[in-house]
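Take a look at the structure below.
Excluded from the complex is one protein chain; the other protein chains are retained at their positions.
So, subunit A:
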Amino acid sequence: MKTPSTVPLGLVFSALVASRLLISCTSIHEYLIHDHQLSSPLTSFLNLKEGIYLFNNGVDPYSGGVFRHSPLYLSLFTTILSPSRIIASLLWTLCDSIGAWSMVRIWRARNNIVQSSRDVLVAALYFLNPYLFLPSLAFSTSSIENAVSLLAIMFACERRTSASLLALAFLVQLSLSSVVLIVPIILLLITSPISQLVSPRPFSGKWTQSLGHVFELAIYVLVLTLASTLVSGDFLWISQTWGASLTLPDLTPNPGLWWYFFTEMFDHFRPFFLMVFSVHLLIYIAPICIKFQYDSLYATFLLVGVLGIFKAYLTLSDPGLFLSMISLFPEIYPYFRHPIVTSLLHLHATMLLPLFHRLWLTQGTGNANFFYASTLVFACANGAALVDCVWAGLRIAIGEQVDGYAVTQE
């Protein structure tokens, strides 16, 4: 990206898609597909294939404990597509392309421009982010969820209400934790995506509009839930898919904070802490949406960051989406307090996570605490990024630093 202004977006974009497709056609997925950091039990391609196999052979996949994907995936892969390597390569490349393209469109909508020299950078940062790239090569369905959430945000930025709400309803079907994004996206629909961080103002949208949106979303969710129930035949899928992210039946390691906490939890405290961890995710919605009422896109971005730290069954895609979305807000860069510390923490965590995972489970020379410690470092890195983004998003309103003065909080 030496001189982005001279590089046409179409060319770079197709080059990125082509290289992405080429890499996914190699056998690299065989090494990644089992990786616990790239796909959780809720997003693993192997579990998806197992569920499809069971479904095709007349066994209810939701009667067991392996398949925890939405029935929508089941209907997609049993009717239109088959879960073969080639189809998967194409589909996951398509999802990445949709995600990257949505990022570019969001960027354009935020700056209210038709085209800019930064488009290429935004697309490339989505394509080349290893946190997004590797889960996608492992065919983790979290890549599909990322693409759908970016679609929902993009449509919201472009004021295409129904499309945005439909994408949001799909997102909630695929991953329950995404309910956190409902409020900021609806707020985004009734306000504007254009950056207001520099000049905070009271909420400008019309509240009455949001009621209609909530109603429309409820209808979509209801229709999709009914469709899911029709596909799977009964309501068992609800406890197996949505219920799993609330009750954590599968304690397979992931880079998140839940799995080891609930491995080590005392049995009689388990329900209490499950409730605390689930409610904790929701606690951030109201304060962030109220504080950033003048810039709902920024609030959405921060809540994506919250999901990327505290979600149950976290994969690298979730923080990856947050980190790639930072490219949408270049105006806050000068106000970061500790970007180097954050980057070094991320570097530290990305080296430790695969290493300690292997030492614990394959080599047998490390124990569970090694991997647990690296997930803590990873959470610190994501937390540092999120806190810095909150700070910078607020600090930008004060304006440039002037000699002899310092900005702080009371």
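Going forward, contacts are C-beta pairs under 8 Å (C-beta built on N, C-alpha and C of every residue); 3 or more make two chains touch, one makes a residue touch a chain; residues count from 1.
By our rule, contacts and distances are computed from a predicted model.
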Original post:
Between "ATP-dependent protease", "Phosphatidylinositol-glycan biosynthesis class F protein", "AP-4 complex subunit epsilon" or "Gpi16 subunit GPI transamidase component", which matches the UniProt record of the unshown chain?
Top reply: "Gpi16 subunit GPI transamidase component"
Subject >> Residue, one of A:L76, A:I285 or A:I309, that touches the chain absent here >> reply: A:I309
Original post:
Which residue among A:P8, A:G233 or A:P249 touches the omitted chain?
Top reply: A:P249
**OP:** Check the options A:E50, A:E158 or A:E331 and report the residue that touches the missing chain.
**Re:** A:E50
Original post:
List the subunit A residues touching the unshown chain?
Top reply: 34, 36, 46, 49-50, 52-54, 57, 59, 61, 63-66, 200, 249-253, 257, 259-267, 280, 283-284, 287-288, 291, 309-310, 360-362, 364, 367-369, 372, 376, 379-380, 383, 386-387, 390-391, 394-395, 397-398, 404-410
